[in-house]
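Data first, discussion second: the structure below is written as structure tokens.
Excerpt of the complex: some chains, original placement.
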């Protein structure tokens, strides 16, 4: 929980996250778990009645339930005690216009991935956040796990020796069926290219895989040879990707993502191969790292016992008291809210400004990280259209 | 999140849960994850300064930070808009006097286990809650997991056939060392018989095991043959128990609990043996049930896919998005807060009263469940003092 008197509790507004939304509720609960911020405004749905109903249920004043993000941004910016940040938990096509509106209104942003529908949109957002010196968080959930942060620390510390190879996979089952042809498919925005963007599955889970690799290794993906395909006959959008990749410094990587694997739930898994040790992490068993040093017994490292929660107070549960997805989300919001509260208290004007801790960037994925995901998607698409030819990111 | 307008958000006070407390913070975060109640009063520590500091940090008005539970109970009961319920997250010796004070003041109670220091105290609390028709929740955390609720449902549905045998174990490592002889031991209340009660480990984890068995099977433990011991030489209190038990209907059970097992984190695990199938659950992998029907392939059932979250909205995450310990805690608070809100809205005067759903008791462990734990502890102690002779619970 953030320290400070009640007057210092931050306030936020939400775009999207209406009735039935999975991810909007996750944002709200993760912030509730963390404490430190209160929902005070919203434009939850394009359907005005739904938006009002949910906002009222969540305790908002009707005057702060808005018809659209733009109105919210302008009105809240002008309001004394208006929201400190906006959460964008809406379909992909809303990300760019909504984020732009808040940034232009001088309001910090938390936005789901993929950041936008094109590299150009992403560049625009990243530039805007930089120019206005506004905090921007792209919610790559999985880098919020303590074990993922520990993996990053182990790599940086040299514990694996020289990094030599990275394998990542992300498997789900929900697109195993030809949902497009079923009743109600028109309501599933992820199946609608206009709303999801040209790369559906790659944007949904591929960008998570890309960010996980970059975050843990500290190395960007520099080129790819990609086969993007639909395993389900007749599907227009993609559901599966097989990617040979190369990271900065020439490290080889191999990426497999698919949403058409029966039985897979949320199977994100990472393996790092170093000269001295390997390291493995599986999102479905998120509190454990498996470290395999050459010539020694394989070690199962557990959060709360073998590595710490770091700077994440809600992860202070002892080992064996499982933390999960909400805590991962809160693992992004923790550093974000702390940085925002510090700014509000006048300790800094922008990232890298005098108020930030000396030399350290807050540990949450920013707009640049969101942009990197868009560039990765674009390069993969380009490669796939050219018989998996190597393509620069 | 509970439905209702802001005026219907419940308020609560906390006893214990001061700086450094593990479980007090868990209560607060679980309620925060859930929404629906706000902390408004507290007596967090015997140390007045610490209590004030934490209360202020948590946003309380100084006038509602109390020197002791008794003062809090009396003052809040007299206050318009006083707290709706009290959370007792203090050492064991505080449970009884504090719970009694709130019940006498007409305030609902959530209390950690073991419920009290003696069966007599427990009987008094259970009687008081019943007489005053006040809601009382004993926080047997693990029955808050969706998988545990599903296990209970599978047993009741006959999926396992006739229940024949139950094995439960609960292993931790923190008492592997002779902490009593180390500096600062006097500050560890669990090592102080005056504060923890005569049975330390049995009260701490044994009661969880007992309740898990009773909750899932729907059968109380009727007699035990117990060896209660300390594995660490020179330890006055117990750290380990090996118990032959019998459940209602003559079902045999076997219980092993120990806090002196190096490497164990929070290893609570349950296995049920039926005539048609076995069922296993491990707290450290809490979203999975393993169902083994005779003559068929063993099945791994996952929350959010193979069984539902039930009536627990914060568990609506899809399969593979792990829920953990906070959600288990919230799994007790959910039904408790819902029942409390219904009462406040005038829908009933007490459990089983006209306002409750027809014939259904709210699904959280009550004072009777807490009392059952005390009786189990007493019978185990008695048996152990008589060479593990069979002793009625």
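So that you can tell them apart, the chains are marked A and B in the order they are listed, and the count of residues begins at 1 in each.
Criterion: a residue touches a chain if its C-beta (ideal position, glycine included) is under 8 Å from a C-beta of that chain, and two chains touch if they have at least 3 such contacts.
All figures in this text were calculated on a predicted structure; none of them were measured in a lab.
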Oligomeric state of the whole complex, in copies, if 2 are shown = 4
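Here, only the chains that are shown with their structure count from here on.
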Which whole number of Å gives the spacing of the CA centres of chain A and chain B?
-> 35
Partner chain A, residues of chain B touching it in the complex | 1, 3-6, 9, 22, 25-26, 28-29, 32-35, 56-59, 172, 264-267, 283-286, 302, 304-305, 314, 316-327
